[in-house]
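Removed from the display is one protein chain of the complex; every other protein chain stays in position.
Let's turn to chain A:
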């Protein structure tokens, strides 16, 4: 196998090429890694920057009488759309958390209804469910009170309509204290 690769001209060419490439690269890098070259590159970069800036300023000035948009104008429009996207993204996040909260609440309520005793659920439905399932007697009393209040209130309304100036059935304190 080694003999075969030694004979293969392409393999030889590849090895030779890689070696030469490495040698040349090393030379180039050594050449570029010199203080004088670095200083010269730094100076040239500033000169180029000034020239490019001048051209850009001229284009900006010319864009006014020619009534043409520049790269900056286009970038500004793009920035606006990015801002809008960010706002939508924020809303999307908030909406996601709200939906999550609602889902959690729904699940808790469902759980409360099913078991009648969810330790983390403090909604009125869950409380009522717990009351009715765990303490039937108390729940019955609450319902009776509600019925009594309703009937008294209806009686008072009826009486007031029939005799608005002097209603006969008076809703005294005693009656309300049920």
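Here are a few things to note about the model shown:
Assume a contact is a pair of C-beta atoms (placed from the backbone, for glycine too) under 8 Å apart; a residue touches a chain by one contact, two chains touch by 3 or more; residues count from 1.
The rule is simple: contacts and distances are computed from a predicted model.
Look at the chain that isn't drawn here: its UniProt entry, checked against "Alpha/beta fold hydrolase", "Spermidine/putrescine transport system ATP-binding protein", "Cytochrome bo(3) ubiquinol oxidase subunit 3" or "Putative transporter component", names it "Alpha/beta fold hydrolase". Where chain A meets the omitted chain, the residues involved are 8-11, 13-14, 17-18, 21, 24-25, 28-29, 32-35, 38-39, 41-42, 45-46, 48-50, 52-53, 56, 71, 74-76, 78-79, 82, 85-86, 89, 93, 96.
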